[in-house]
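One protein chain is absent from this view; the other protein chains keep their places.
Presenting subunit A:
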Amino acid sequence: MESADQFKAVQPLQYYKRFLDQNIRPDGRRLQEARTTTVNVNFCTHANGSAMVRIGNTTVCCGVKAEITTPSVTQPNDGIIVPNVDLPPLCSSAIQSGPPTDYAQTSTKLIDDILVSSNLIEKKDLCIVPSKYVWVLYCDIVCLDLDGNLIDASLLIKLPVVSVNEKTGKLEYDHAKTTSLTLRDEPIATTFAAFDSDAIIMDPTLEEENLCNGSFTITLNKEDDICSLFKPGGTELDNQKLQNCLKHCKRRVNSVRSLMQNAVSS
């Protein structure tokens, strides 16, 4: 047992490859198996909507706050959605306090892109009085425990959150009438990590993310169409492998979708 630990410490990549050759991962998962996922909605009473998602050890929580603002001159009928991914120094020893890290910034941008491309929330729905008042939704995502696969967890969060977060009320007269916002779509992301020995694994942990030489994230919408594919460099992929991943991705998305429905309805 001790020698296995030593081998892992000295040559972590070799250690992983031995496992991957046997179609299994050191934590006992199959290559295309995700970690246990739990979804919890509305944990915070001060937010208009909130959710907490755990994938294995990775914990992310998100609160959405709706406020009133004036729209931009060019798009007077459009509401504004501002996502932000925050990686506080609380969540990992690798992060120091200070301005957001590059990783947090790319994550924020990716989530913003997915929100736009999936048309999750129709911006026209957020309009109160054209060119005067619109809603702005601040979607703040805070990572509490960084153990790989941040994006997947972050995206999961969006959904249950926004389903309960709209309040109508005009600036002068205040109706406290609450209507929930219609969601046009359900984007769900799955991240894969590729090791060069042709092994592609789903839902990598932090350790696996650090060792692998390329990861990519596929986001599927309600109709199982791809609404975002994010692959920042890394090893090359051929079409065959990608199709294969897509198949696994669809399976994963279905299980996640039922999880979320359970969480929202309970």
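The rule is simple: a residue touches a chain if its C-beta (ideal position, glycine included) is under 8 Å from a C-beta of that chain, and two chains touch if they have at least 3 such contacts; residues count from 1.
The definition used in the following text is that contacts and distances are computed from a predicted model.
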Absent chain [UniProt protein name; select from "Protein SEC13 homolog", "Exosome complex component MTR3", "Putative lipoate-protein ligase A" or "DNA replication complex GINS protein PSF2"]: "Exosome complex component MTR3"
Residue among A:L20, A:C91 or A:C212 that touches the chain left out of view: A:C91
Selected from A:E33, A:D112, A:D125 or A:E209 as touching the chain missing from the view: A:D112
Which of A:L20, A:V41 or A:V64 contacts the chain that the document leaves out: A:V64
Residue numbers in subunit A that touch the chain omitted from display: 43-47, 50, 57, 59, 61, 63-70, 80, 82-84, 86, 88-93, 97, 99-100, 105, 108-109, 112, 136, 138, 140, 142, 144-147, 167, 169, 171, 174, 176, 206
